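For this depiction, one protein chain was excluded, whereas all remaining protein chains were kept in their positions.
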Amino acid sequence: MKTKQRLKYYFKSFKFFSSEYMKMNAVQSMENEYSQLLNVFLLLLFGNFIGLPSPPSSITLRILPLEINEMKYFHSKSARAGDALGDLFDAFNVEI
Amino acid sequence: MISVWIFLVIGAVWYLTFYFTYGKFLQNKVVGAEEKRLTPAHKNFDGIDYVPANKYILYGHHVGAIAGTGPIIGPTLAMAWGWLPALLWILIANAILGAVHDYLALMASVRYEGKTIATVTGNVISNRAKYIFLWFILFSLILIIAAFIIFDVSIFMLRPQVATAILIFMPIAIFVGVLIYKFNFALKYALIVGLLLILVAIWVGYNVPLVITDYNTWVTILLIYGWLAGWLPLWYLLQPRDFLNVYIMWGGIILGAIALIISFASFQIPALTSYTQPLVGYKPSPIWPVIVLVIACGALSGFHSLVASGTSARQLNSELDALTVGYAGMFTEGMVALVVAFSVASTLPQSFQMLASKTTFPAGIPHTPYTFVIANALGAFTQGYGIVVHNAFGIDIIYGAIFAGLWFATFDFAVLDTANRLARYAWMEILDPIKEKFPNAHKILYNRYVASIIPLAIGGSLAYTSTITYVWPAFSGANQLLAALALITTSSWIYYVLKKPLKISLLAFIPAFFLWLTVTTALFWYLFVVSYPMFTTGLAKHILTTTYSGLLLTVIVIFLIILDILLIIEFANIAIRRRHENKAKA
Amino acid sequence: MDLSILFPKEKGIILVCGKGGVGKTTFSSLFSVYSRKNLKTLAVSIDPAHHLGDVLGYSLSHQIKEISNNLYAAEPDMERLIKEYIQGSIEILKYTYKELVAMNLDKYLDALKESPGIEEDTLLDYIWKLKKMDFEITVVDTPPTSITTRVLKLPWLQSMWVERLIDLRGKIMGYKETIESIKAGKKLKLDDPILNELIKMSQEIEDGKKFLNNKEKVKIVGVTVAEKLPYLELKRFRNSIMERNISLAAIVINRYVDDAKNREFLNEINSEFIGIPKIIIPFSSEDLIGIYKLENFIEKIRVIE
Partner (left out) sequence: MKAKNFAGMIMTFLGITFMIYGFATAFFYHPYKIYEDNAIIFILGSYLIIAGPGFWIGEVPKEVVARVRKEALGAKEEVKKE
């Protein structure tokens, strides 16, 4: 009985990993583009703190309360602004 | 007649022993990775970039990102020296240099909150070192564009069936992409549909080859593709193509390994033909140091440090996973290199008879299997792969060869347009320092279209005028320098930042300096024996193409050597400054 | 023909615009005193110079108060207006993200007070508030034309920005939805509060634009005197609001003296602003202060086609 269970476990975990791996492959560069666009959106909204032309404050004020969750991403992305090289290498999946 | 599969087993055992002995030592003593220390994926979790991923999935993704076409060219070319030098280099250099380089780059980046190796270099050594890093990347990308255009054209000219297959493959990738993203097809079925269509493409290619005899038209076609693909939205062309590519690669490797074992293939070439074989630029090239210019990605590649310090560092679940992802990841690429090397070694004379008539040997070079493998490296590999698969499963040799060709060409196309995009970015990044001094020059050079044309123009011009034996070693040189810089950074990170005792840090320093020494001598050798003489003979015989490529390669190699020396000077004065600080503190 | 041509069908706003010092406040007071006879009138001055109270002869405050029967007035203070305007947003934040109050978010929002263009937003928001009040007619004494033009053009600027943000947010949600559907293995429909908010905002801005373009609801009166500079400023003002197809309801010529210069000036105005009624307010030697004096002065006003 022991080996039968173990085999079933291995087969199930293999199925899980292969489907996860497939998903990660299918979605990785789209996720990267999603994060870049999100960063641009946040920069557009709150750019006036760093000198970018920003929309009339009536718009910023109304969206600010809804934007708090995505602020976390905004901070971590701007902390890493200096070295976009890593992101580019992931997005383009260079195989050398 | 020693059979090949024993060495595959030896290779696997070798890597496993190294994994559990040297790898564990690196992990516990040198880097001191602990389970309880939080990785960036947990510390600055943001749900998009920083997301902890499962160890095996990250390993699969890391290997998918590093192994591609690299471990095919190097080992095939190295067969000119016989199978022993390549085998030894792939086993030893991988274990001591390659895997260590990937693992340390991964761990250093994990300790620097997922920042890339370029920023780590900036912190650990100096900001100028960061720009050296970018220059190496730019040169590697330009040379890889040239090298891969030449490879593609040589396959399409030699085996026109692959050309049709790849041209049908592109719309298939788009179709699969539409299935997945627009009609929300389940991934499993989209993959099956994709792979079936690829088999159809191979069958169509087999029956209806696409023949273009003129070399330069092919190069122009590929340059146009590189430029065109550089502008398309990422998710729409790149993602589905990579989605299929990875499965072609895994399929190719596993099929090749099984075929080698089942067909009891045995070495058809001697262990060592001669110490100096006419390999790089058809000049007698000694194994040490030139092997580093030939086998680049099979044993060690600077680009892996960038891949390792990207998603892999940001999605690492725990520090202990790093050994599997970084260290074992490189070993997998080593196994791929072994499979490629053995499939060529066990079939070289046979493929020589078949393809000798179709290969153009330069004047004054004897027609032997060992010069055939240099003049027509990809022919040797695809034919060899076809024969091995034929012996094992009885599939027609041409089909096997087309599959190997398609496997190579799909990755080539992927690298072609990604290299173009990255070169554009690296080019713009490098221009930063001149922003204040020459603002208007900077404005012109910084323009998006200009930035994307320059790398393609230089790389393309090399592709028009030069051949594999000149361009590939130049690329490997730049690539290995990148690795040397990354290794020096990570070893000084261990010694100066982690403050490990000298005895342990030497374990990282010695391979770094050995690599640096080998690469520098190899580049000097390349400069005086290959590229400069090529320039002078071209001048003497008034052949424009050889003079141009000789000149361009000489200039690039000189630039690389200058940067290389700058790198060591940079490291030297950092070391001296740090010793004064320690003395002052003590 | 008399001042009643400016009366709206049911509810409306009169914006009295002109170069500083041409007599906007005087006309606003005259007109509100006139209109209070048959309509429940509110006179408001959002001109930082704050002269409405002095002309009407009452000390006005931030809150609206009845100064005589059927006539209400107020002089809102800009600082407090901005604070009220931003306060709304702080309340929402404090309500939805209680834990963030510990991060004393109001400092963060104080920074927003200083952001450029906050005055125009506040003034526009105040006009929208006036629209909702239940006065039959509201006479607004506006700041000099340079500020008023920007306030009037603000809805178009806002809508340009909101459309761009909607476009970008739509793209983001498109990617997110595709990614999540692939991960979940089935087609998902995600709803994004920010996109909904943006679309709601774009509806409101459209309504605001329609309101400003509606000649019944909003009547803009251009005030000038028979001099070059105020006249040129009025022409420039007319051209800039014409771009957003807002038109002038009437032209007021203040301190009119029946001499050659004024008559010639009147002809030029007639040729330049065809089809727009002209309100002539004769020069008055003594200062027009207090409702009683204003009322007596009204019959002197002539309105010509």
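Per-chain residue numbering starts at 1, and chain names A, B and C are given in the order in which the chains are listed.
Just so we're on the same page, a contact is a pair of C-beta atoms (placed from the backbone, for glycine too) under 8 Å apart; a residue touches a chain by one contact, two chains touch by 3 or more.
As the structure is a prediction and not an experimental result, all values here were calculated from the model.
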item: Touching partners, among the displayed chains, of the absent chain; value: B, C
item: Candidate in contact with the missing chain, chosen from C:Glu91, C:Asp167 or C:Glu216; value: C:Asp167
item: Among B:Gly47, B:Pro233, B:Pro349 or B:Pro439, residue touching the chain not depicted; value: B:Pro233
item: Residue, one of C:Thr41, C:Thr122, C:Thr138 or C:Thr178, that touches the chain absent here; value: C:Thr178
item: Which residue of C:Met78, C:Ile147 or C:Ile199 touches the chain not shown here; value: C:Ile199
item: Option from B:Val178, B:Ile258, B:Ile395 or B:Ala457 whose C-beta touches the chain left out; value: B:Val178
item: For chain B, the residues touching the chain missing from this view; value: 160, 163-164, 167-168, 170-171, 174, 178, 181-182, 207-213, 217, 221, 224-225, 228-229, 232-233, 236-237
item: Interface with the unshown chain - residue positions in chain C; value: 166-167, 169-175, 177-178, 189, 191-192, 195-196, 199-200, 203
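As a convention for this text, only the chains that are shown with their structure count from here on.
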item: Chain contact topology (line, ring, star, complete or other); value: complete
item: Dominant interface by contact count, named by its two chains; value: A-B
item: Chain nearest the overall C-alpha centroid of the shown protein atoms; value: A
item: Distance between the centres, which are taken as Cα means, of chain B and chain A, whole angstrom; value: 27
item: Geometric centre distance via CA averages, chain C-chain B, whole Å; value: 66
item: Residues of chain C whose C-beta touches two or more other chains; value: 175, 178, 182
item: Multi-chain contact residues (two or more partners), chain B; value: 180-181, 187, 235
item: For the chain A and chain C complex, residues of the former touching the latter; value: 23, 26-27, 30-31, 33-34, 37-38, 40-41, 44-45, 48-49, 54-68
item: Residue ranges of chain B in contact with chain C within the complex; value: 180-181, 184, 186-187, 235
item: In the complex, chain C residues that touch chain B; value: 175, 178, 181-182, 185-187
